[in-house]
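A single protein chain has been omitted from the complex, and every remaining protein chain is retained in its original position.
The block that comes next holds subunit A.
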Amino acid sequence: MAQAAAVAKPAAPPRRRRASATPRRLPYLLIAPAGLLMLGFIAYPVLSVFYYSLQDYNPTKPWRNGFAGLGNFTRAFAHDPQFRDTLTFSAQWVVVEVGLQLLFGLALALIVNQTFAGRALGRALVFSPWAVSGVLTSAIWVLLYNSQTGITRYLADAGLGSYGTSWLSDTSTVFPAAVVADLWRGVPFFAILILADLQSVSRDLYEAAEVDGASRLKQFWHITLPHLKDAVVLSTLLRAVWEFNNVDLLYTLTGGGPAGETTTLPLYIANTSVDAHDFGYASALTTVAFVILLFCSIVYLRLSKFGGDSK
């Protein structure tokens, strides 16, 4: 902390060259703190992951450590059914979560963008779960889903379902249960970003469309959606990466269970490295995750022609 703060010092420009056009070294001094932090704590760890992915490295079994070539990768793709399961589940999780969050987020943003009584309060309440952490979300939904005093008990009182149902420990209900919990705090993210972007749509466009007799649906389709496109593309991409990587919620809500049913690739990697101490193999899996993310992002940006019409 103290060191990092000291690094930030050079941010002050050299005094003597007052107001000169561009002192050549100034921009480099200004980005130096950020650059050094990112080199040390992102770039270096990433490189070391690549390095270890080609090694057998397990601190608890030092006699086997050494160069492994592509051994870790063949193990993942040819001999590890759990890897494939986690990969499938990750894809399923990301697509379902991001798709539903975008859909509900867009709808909510359109609603709270209207003028109506109680709008400020409505906005505040709708957005409120956004700030709630993954762990707290888990805590809340553990309370809701618990089999003794959870929501199922009251549903059973009302004649819906049976007593003692625990959605989180049943393999057939755990996925929707986890999806709903994550939606609860994920939807506001999209709603906020889309609302922010909606407010920069020029009103004149709508007026012109009205003069031409375009219906509200048509206005939405031809004015609102194209305007939102870049923001939507970017936020879905960031969110997808985030949903893929984020382990807080599933780690605390289901622990990847029951029976590995909700283990995403990052969760599997964390278990492999932390519990099994198999750092070499975990690094290879991490490398695979990087490549997949990068590939999917490039394809997605290409397909959506991101930023295409703004240039």
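Note that in this section a residue touches a chain if its C-beta (ideal position, glycine included) is under 8 Å from a C-beta of that chain, and two chains touch if they have at least 3 such contacts; residues count from 1.
Please note the rule applied: contacts and distances are computed from a predicted model.
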### Message
There's a gap in the complex where one chain should be. From "Homeodomain-like domain-containing protein", "Succinate dehydrogenase cytochrome b556 subunit", "Ribose transport system substrate-binding protein" or "Transporter", what does UniProt name that chain?
### Response
"Transporter"
#### Entry: Selected from A:Val98, A:Ala177 or A:Ala289 as touching the chain missing from the view
A:Ala289
### Task
Just name the one of A:Leu70, A:Val135 or A:Ala259 that touches the chain not displayed here.
A:Val135
### Query
Which residues does subunit A use to touch the chain missing from this display?
1-2, 4-5, 8, 11-13, 15, 18-19, 22, 24, 26-28, 30-31, 33-35, 37-38, 40-46, 48-49, 52, 104, 107-108, 111-112, 114-116, 119, 122-136, 138-144, 146, 149, 151, 153-154, 184, 192-193, 195-197, 199-200, 202-203, 206-207, 210, 216, 230-231, 234-235, 238, 241, 244-248, 251-252, 255, 266, 269-270, 273-274, 279, 282-283, 286, 289-290, 293-294, 297
